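A protein chain is absent from this complex, but the other protein chains hold their places.
After this line comes chain A, so read on.
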Amino acid sequence: MADKPSSPIVVENPWERLNAFTDARIGLGRAGVSLPTNKLLAFQLAHAQAQDAVHCPLEVETLAKALTEALDLSKAPLRLHSYAQDRAMYLQRPDYGRRLNDETREYLQQAAESQQRYDLAVVVVDGLSALAVQQNSAPFLSALYQMLNSDAADWTLAPLTLVEQGRVAIGDEIGALLNADAVLVMIGERPGLSSPDSLGLYMTWAPEPGLKDDRRNCISNVRPAGLQVEEAARRFFLLLKEARQLKLSGVQLKDRSEDDVLEGDSASGSTRNFLVAD
């Protein structure tokens, strides 16, 4: 029988229990300086699943029904489609994903003929993760609608819209066609290995086609294991109110939703952690 080597082939990391505090792949251990086989294969599986998620289509019918029920809508959401016909085209032509196809543009124009102005248009877009939209849009909008309804000020909402094969900027065209002062785009973010279900929120004041990113504010990573829907709705609502007051959005409108939290804390308390505990 061969002697046991003095040092194990795979060296475990004694700080592995820190895994309880983050989804990051820490404490993986090592074979030499390389990944142990089981950790390598776990990564490969996650990557395979994320690649598959990119190609999973939005179940529009199901989502429309779920939103109508959850939000107690009198009319079903309007179903729209970008100029990108399918996923393959969507991935290679971002410009197509930023505008409506002719058919649904006409449909939206007819729906918006009343010339009524709205305070906010909400646009739900599949983006790169239909799963994110499918799972998180109803809970988030329930929380947001509740805040809007109980606010002292009046908020008039444009008809809710659902977009297939869309990108963030498609909200600008939709918001403009609906005569909305502000637009909220809820979109599936690029799927990560640990988060195939992450929703992004983009707000633009005075939407019109052709606006650049510096006119938008973003709240990212809305999902059960990330930013909770209630907190996301609270932050978004603060942004929206500030945008309405200042009549602008983007870089000039800083997200100040955390300012109170920090000032309420003691100077060092907010950054306390085990690394600097003593």
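Couple of notes before you dig in:
Criterion: contacts are C-beta pairs under 8 Å (C-beta built on N, C-alpha and C of every residue); 3 or more make two chains touch, one makes a residue touch a chain; residues count from 1.
Going forward, contacts and distances are computed from a predicted model.
This figure omits one chain of the complex; the name its UniProt record holds, of "Succinate dehydrogenase iron-sulfur subunit", "Ethanolamine ammonia-lyase large subunit", "Branched-chain amino acid transport system permease protein" or "Sulfite reductase (NADPH) hemoprotein beta-component", is "Ethanolamine ammonia-lyase large subunit". Contact with the chain not shown here comes from a single listed residue; of A:Gln51, A:Gln109 or A:Gln146, that residue is A:Gln51. From the options A:Thr104, A:Gln134, A:Thr161 or A:Ser195, the residue with contact to the unseen chain in the full assembly is A:Ser195.
Screening A:Ser74, A:Gln110, A:Gln245 or A:Thr271 for touch with the missing chain picks out A:Thr271.
Residue positions on chain A in contact with the hidden chain: 7, 11, 13-15, 17-28, 30, 33-35, 39, 43-44, 46-47, 50-51, 53-54, 91-95, 128, 189-195, 198, 210, 212-214, 218-221, 225-228, 231, 235, 250-251, 254-259, 261-263, 268, 270-278, in rising order.
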